[in-house]
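For this depiction, one protein chain was excluded, whereas all remaining protein chains were kept in their positions.
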Amino acid sequence: MSTLAPEIYLIETVRRLLDGTHHVAIGANSPMPAAAALLARRLGTGAARVSMQQFPQFSSFTDGGRELFDLAGQGRLDAFFLSGAQIDGRGNINLVAVGDYAAPKARFPGSWGSAYLYFAVPRVILFRSEHSRRSLVERVDFISAPGSSPPGVWRRGGPVALVTPLCAFAFRDGGFHLASIHPGHTLEEVLDQTAFDFARPEKVPFTAAPDDTTLRLLRDAVAPELAALYPHFHAKLFGC
Amino acid sequence: MSTLAPEIYLIETVRRLLDGTHHVAIGANSPMPAAAALLARRLGTGAARVSMQQFPQFSSFTDGGRELFDLAGQGRLDAFFLSGAQIDGRGNINLVAVGDYAAPKARFPGSWGSAYLYFAVPRVILFRSEHSRRSLVERVDFISAPGSSPPGVWRRGGPVALVTPLCAFAFRDGGFHLASIHPGHTLEEVLDQTAFDFARPEKVPFTAAPDDTTLRLLRDAVAPELAALYPHFHAKLFGC
Amino acid sequence: MPLSLDDLVAQIPDGCTLAVCPDYSGVAMAATRALIRRGARDLTLVTLPTSSLQADLLIGAGCLRAIETSAVALGEAGAGPRFAAAAKAGSLTIRDATCPAIHAALQASEKGVPFLPLRGVIGSDLIKQRPDWRVIDNPLGSGGDPLLLVPAIRPDIALFHAPFADEAGNVWVGRRRELFTLAHASAGSLVTVEEIRPGNLLDDETLAPATITSLYIQGIAGAPRGAWPLKFGERYAEDQAHLAEYLRLAATAEGFQQYLERWVLGPEGHR
Partner (left out) sequence: MPLSLDDLVAQIPDGCTLAVCPDYSGVAMAATRALIRRGARDLTLVTLPTSSLQADLLIGAGCLRAIETSAVALGEAGAGPRFAAAAKAGSLTIRDATCPAIHAALQASEKGVPFLPLRGVIGSDLIKQRPDWRVIDNPLGSGGDPLLLVPAIRPDIALFHAPFADEAGNVWVGRRRELFTLAHASAGSLVTVEEIRPGNLLDDETLAPATITSLYIQGIAGAPRGAWPLKFGERYAEDQAHLAEYLRLAATAEGFQQYLERWVLGPEGHR
């Protein structure tokens, strides 16, 4: 098991988070979510339909750029992935700026569709490739999209989990709960690198590895698909 | 001049009402407005673009059934034609029912797009093929679309004229003004057959015939176009 | 994957809201006859934005509880005869609308919002008859600017006829873009097609732009000349003699029954 690449744990974690979904959409530059969704689809555990607009073979949109948002509004999208330059303990994400909005210390591209999709999609999986006190903050400087809403506010979904290179958090009751730590990492590391408070069980399990069937499917069926979409990621993970 | 078919006067009347328009749309089963618009286009006096959705060669719509309404909302439609089972002296039109709405004496198809286009199109020309006290009433039983609106109500246009087989009315200040009577008809006839009050000059002119150039263009250039669209109307007007 | 007509219309349950389209879009007439044969009841029919024979037949056959429409017209003859008769008898709930209001109501559903605003209509008696419509003062104006809000309509099923579908369940509709809105706005779409083509339409960048993807399609049945006796785009014209016969018979309840027995319930109905 020690021979498994760290990415395999991320893929398996996200694959499980997609259990029972039908339609999963994935944005640009997202090799890990793509691998997880394609694996779920092959296993038949979820993501029967995977939409990735930037790849023609996975783009089933024919009504322009608004179709993703419209179909999410119709309830036709079950899961989506978001991230944030900053993510805080209440699940708020910041894709805009650090510091004062009017004179920021750092400026990011913008909020994209987050302020809408975070509400419209039942299951939003947060993924942050940098696990640090700079990225996982106590309170975001700008709320691009809030992690939860007061009663009465229309909201079909929101964050269900936050996955990082160190661990996976579940999101419930407005906050994060440490669900598992990836093999090779420790609770101390997680506590040290996370600026927000989170709940945790007395004994935090290690993130489960995929079983043999899943692993075989990943290597035999998903890897070739992935090679066509994300050659660098594929090469890193499976060799050339 | 006595040799001109009555329809020629209608066509010329409507042709002049389209002076200076750019985009004119015409609904189904409207041979006379079609002839007038095509004539204006040939003369260069108006209707440079004529949209008739039911004829492929005149259908420039590629965004579905809503495009007509959307482009009217954008201000891209200059003139349109409407009618009514009943039309009253305030320019209100009724396309729904005669008698009590809940238990009507007569029921018509419905309001179509009138309740919107009457507001959105700067120049709406009313055409009614039956000039009688039954069709031109004092007060409509049901207002599909009102002829005018109180100040403050968004309204880009409305009725400019009502053309019938007997005469042409102009619409201004919320009511109809008799503009001309078609040759072969009389003021007494108009007064007798119209249930609503209307203003009139001391001496009501006869409807002008098209000049020779216009008449030649109608026969040489517009008639062949018309033959392809409305063969019966063309045959009646120009012989087979 | 393709269903029989009977299996297709079996997915239209009694009491549901069914959305249909005008002649120019492609009307699923063969499926409509199958729906009448299966004895559908209590449907609410929504026409985007008008209808002709389809609505009139469903009304005459007693399939409808209510209709939302901007017009039920048959050619130059005026109102559909069974529609007019039902209106006079008060035997059908009629929600009179205007074309762009129905477009707006379905676009609201397509976008997942509770309503869309619509200009015009203020002062029309339609508003008096539509307690579900709301006139508010434009919240982005400076006061005194009445504005109509049209609530979203979310049909259970959209039913229409299209030129062709592929084996993957995608449907090509050409210029008939209103069918995209109809499919997006409805929970599921049932489609009859002239033909089913091999392969996947989305692989063809010329055909893909006018293709409604399988995401929205609940069932497809092959039905060559499935819009008869109505026209279907440039493919076939309306059967004028048949429609004249319909208008003649449907003028009375007895005549309509005769029509129904011969052209819908009887063997000719399977045409």
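As written, the chains take the letters A, B and C, and residue 1 is the first residue of each chain.
Quick note on the criterion: a residue touches a chain if its C-beta (ideal position, glycine included) is under 8 Å from a C-beta of that chain, and two chains touch if they have at least 3 such contacts.
What you see is a predicted model; the values in this text were computed from it and never measured.
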Could you tell me which of A:Thr13, A:Ser51, A:Gln86 or A:Ser114 touches the chain that is not displayed?
-> A:Ser114
Just one of C:Gly39, C:Gly90, C:Pro114 or C:Gly144 touches the chain that is missing; which is it?
-> C:Pro114
Residue-wise, where is chain B in contact with the chain that is not depicted?
-> 23, 49, 59-63, 69-76, 120
It is residues of chain A that touch the chain not shown, namely 29, 53-54, 56, 61-67, 69, 73, 95-97, 101-120, 142-146, 149-150, 152-155
Residue positions on chain C contacting the omitted chain are 104, 111-119, 134, 136, 138-141, 147, 149, 151, 173-175, 177, 205-210, 234
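Everything below uses one rule, namely that only the chains that are shown with their structure count from here on.
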Whole-Å separation of chain centres (CA-atom averages), chain B against chain C | 29
Between chain A and chain C, tell me the centre distance in angstrom, where each centre is the average of that chain's C-alpha atoms.
-> 41
Taking each chain's centre as its mean C-alpha position, how far apart are chain A and chain B in Å?
-> 60
So which bits of chain A are touching at least two other chains?
-> none
Would you give the residues of chain C that are in contact with at least 2 other chains, written as numbers and ranges?
-> 180
